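Missing here is one protein chain; the remaining ones are kept as they sit in the complex.
First chain written, first letter: the chains are A and B, and each begins at residue 1.
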Amino acid sequence: MDTAADKAVIAACSIICVLFAAFCAMPLWVALVSSFTNENTLIREGYRLFVKDFDLTSYKLVFTGSSDVMNAYIVTIVTTFFGMALTVLLTASLAYPLSVESVKYRSKISFFIYATMLFNGGLVPNYLLISRFLHLRDNILVLIIPAALNAYNVFLMRNYFATIPPSLAESARIDGATDITIFAKIILPLAKPILATIALFASMGYWNEWYRVLLYIDNRKLFTLQFLIMRLQQQVDFLTSNLNASARAALGNLTIPTIGIRLATAMISIGPIVLLYPILQRYFISGIMVGSVKG
Amino acid sequence: MKFSLKSAMALLTALLFITAGCAGNGAATPAQNTQAQEPAAPAAPAAPERVTLEFLAPAPVTQFNDFEKVWEEVYKRTDSFLNVRVNYTLTTFDDVGQRIALKLNAGEQLDGAFVAPWTNPSLVQMISQGLLTNLDSYFGNPQYPGLADCFPADFLEANSFLDSSGSKHVYGVPFASSIASTGSALYYRKDLAEKYGIGEITSYETMIKYFDAILANEPGMYPFTISGAIDELAPGWLASLYNEKSWTTDHNWKIGPLDGTNGIYVAVGDDGKAYASRQFVPEYDPVYRAMLKGPYKDNDPLLFYNIAREWYTKGYFEKDILNQKDPEGQFVSGKAASFQRGLDTYIGIANRLEGSIAGAKIGAFITDRDIRLNTTKNAGSDFMAWNFLAVPTTSKNADRVMSLVNWIYESQENHDLLEYGIEGEHWIADGTDKFSYPEGSDPSTNYNFTGYILTWTPKYYRYASDIPDNIVTAMKKLGNIETVYKTYYAGFTFNPEPVQTELTRMNDVVAYRRALGCGVPEDINAEIDRIQKLFDEAGFAKVAEEVERQFNEFLKSNPYEGQ
Partner (left out) sequence: MAGQKRGGFAKEISRNKYLYLMMLPGILFFLLFNYLPMAGLYFAFVKYHPLAPAFGLGSQFVGLKNFEYFFASKDWLKITANTLFLNTVFITSGIVVQLGLAVCLNEMTMKMAKKISQTFMFLPNFISWTVVSVMSIALFSTDEGIINHVLVLFGMTPINFYQNASVWPTLLAILRIWKGAGFGSVIYLASIAGIDAEIYEAATIDGASRLARIFRITIPMLKTTTAMLLIMNIGSIFYGDFGMIYALINDNPMLRSTTDVIDTYVYRALRMYNDIGMSSAVGLFQSVIGFITVVLANRVINKLDKESALF
């Protein structure tokens, strides 16, 4: 039973969460409202909490002239799905042995993995690797494989595996199970929260991927949604920061995409990932309510 | 720890050697191919073998509308003698420069690449690295009549660049819609000017009256706006606006920066030798000051900074101007009452403004006095183009690329097909120099090729039918090499290589000058001292000396003969 003090704690925590959620949601709400507002009203009168001068122009402009948007959705979903699956598989199978104390070189291998977070060779060698040696240009695999494994995820997972009592694996081993069986049958089912977390992080990463598309994909059939959006953003950034007046003049009548378009594309790109979130959410938000993880 | 590092290094080294081994035959040496290739006859009787040309260019869209359709038409007309297919990769403005380098590094086919002074690496850098093919022999060559027609010798010479061996060549086909780039206008609201009894802005004074009227009567509207995140008001733009002298008199100094953004001013003395001011406010250098002549002798070096500050304090533009990026958006939505942009964008701005605010009428005040008053040979230009098509040295298809470009420039008809699309469907001709869009055509799906990547030339340029005559007249003058005089520094390009370290450090200071130029700092004199000190620490003097040295070198073959 909760005492009065406990109830106060619950109330305080709830208030903090709801306030923070509101703090997060407000600007999004304003962005959503603004994306449906007439551009001129927006610039002249600033942002509002409710739509004034309802206007769908921004959304129309995003979708017309590019039948690409639907196609990009499909590519994005495909790469996100397979990328997520590959990430979880590779990450888990690398992270688990690193959490087993009997693996003598685990600290060295951890260091080997960690160093990849610090040092990277930069754009040129990566481009060479993909284009010249792996011949993955204009191949959907370039959007899936190179992003499948990163040190950050490996350590998150290793950290979680380490909290699983080693006695579980030990007793299975005495029963004659191999490490692979232990991993698949005992460890993974206990690691649902972290698997869901990594799946979420991975799908976020894949969903937002645009730079690899820019570098390695010329085939319009393989463009991702974020790429189409980032092209627009990049154009804004470039026109408004990198060119001096003469250079800009020499590009003729290029206009900066409107605020409305930028907000509309941001809204469109959030859409589907929001649907995925509640599915994964239950694995890590359930907490102690579910009862013992050992089931 | 030791084990993993050691073995990783060993593996790495091994892999490195393997890859380095097979590189030997793959990569071309940088030195080769600086000589121009001997061009083959483009109009050979039999069509040459079919070849696909790989082009790379920056564009605001991932694909132009109806692009394939237009190229199909091009192929139909040219297959019997060119027999090429063109594959355009359109990338972002940010990426285009580095992508060229990456593609060359990775040994990918690239036949036509967009390069510009602002690409990263820039045109000059690529030339000095020997990455681009010398195109001299294609110009002025009777086998390529289109190129000879559209690219006059003067223009080409100004767009030739020094290579690593110190000789000057054409390394890119220069694209420009006009010869002189001074065609800028103050776009304003004619409806408001009329409402407040000003009528039309015809001078600096009427412009200020207009600003005051807006300030007094239109709450929530700024009289003026500028993209303070990149541009500065003073001294350059205000100077051209304020100036009541003709630039052609006693003009022995260079108005703009000679090296891109760092604002090194150079004057030429009576002995024909150049001197680069060691101060970023050039008149503060007594040697430079003494070299100025006629009306420029009495220049008040602070004049424009004072005006900018006055505009700022009066509220002619917003306080947060340094973060403003979209002046056009502010103007067309009615947030600002005027802003500056090129003449060639007139129609786009007019349509946006008049389409979005009922009753709004566009006005354009041509800021450059000599162009506005339309005196003969009134605009000076260095004839520099800002956009180029280059052929990388790794391409085996230079002849084919240049034959295609030649075809485009051979006739108005060929040019129009690529620049404006299929006549009747995408556009309608209006005489030989104007055009309009067909009734009911949708701008979002109509052909939207950007001419700066392949087709721009003043010779064939068409103006939208709705542009008022005075603007067209001014633009035509700017586009005609006969009516524009060539500035004494035309053809000079600064090679940044020897002072690259100093320049990178000076780039860091430029933003402070921008703040000053937008009137933000209160104490102008103190700020100038502070900025100059920062510039000095960054190596301003060394860069100035280098500019001076290179410019004197240039003057040896292009002596100053008055302006």
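Please note the rule applied: contacts are C-beta pairs under 8 Å (C-beta built on N, C-alpha and C of every residue); 3 or more make two chains touch, one makes a residue touch a chain.
Since the model is a prediction, treat every value here as computed from it, not as a measurement.
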{"item": "Which of B:Thr202, B:Asn323 or B:Thr445 contacts the chain that the document leaves out", "value": "B:Asn323"}
{"item": "Contact with the hidden chain (one of A:Val62, A:Val75 or A:Val154)", "value": "A:Val154"}
{"item": "Which residue of A:Tyr96, A:Tyr206 or A:Phe227 touches the chain not shown here", "value": "A:Tyr96"}
{"item": "Touch with the omitted chain, as defined above, among A:Leu61, A:Leu129 or A:Ala172", "value": "A:Leu129"}
{"item": "In subunit B, positions touching the absent partner", "value": "1, 3, 8, 11-12, 15-16, 19-20, 23-24, 27-30, 97-98, 101-102, 104-105, 118, 120-122, 125, 129-131, 220, 229-230, 260-261, 318-320, 322-323, 325, 393-394, 496, 500-501, 503-505, 507-508, 511-512, 514-515, 520, 537-538"}
{"item": "Hidden partner chain, residues of subunit A it touches", "value": "2-3, 5-6, 9-10, 12-14, 16-18, 20-25, 27-28, 30-31, 46-47, 90-91, 93-94, 96-98, 100, 102-105, 107-126, 128-129, 132, 146, 148-149, 151-152, 154-156, 159-160, 162-164, 178-180, 183, 191, 193-194, 196-197, 200-201, 204, 208, 230, 233, 236-237, 241-242, 259, 262-263, 266, 269-270, 273-274, 277-278, 281, 283-288, 290-294"}
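Methods note: only the chains that are shown with their structure count from here on.
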{"item": "Centroid distance [mean C-alpha coordinates] between subunit B and subunit A, Å", "value": "38"}
{"item": "Subunit A - residues contacting subunit B, complex", "value": "39-40, 42-44, 61, 64-66, 68, 105, 107-109, 111-112, 123-124, 127-128, 131-133, 137, 214-215, 218, 220, 223, 228, 231, 234-247, 249-256, 258-259"}
{"item": "Complex interface listing, subunit B residues touching subunit A", "value": "1-5, 8, 19, 60-63, 65, 89, 91-95, 98-99, 101-102, 105-108, 116-118, 176-177, 181, 184, 220, 227, 229-231, 237, 260-261, 325-326, 328-330, 332-335, 341-342, 344-345, 347-348, 352, 356-357, 385-387, 444-445, 450-452, 456"}
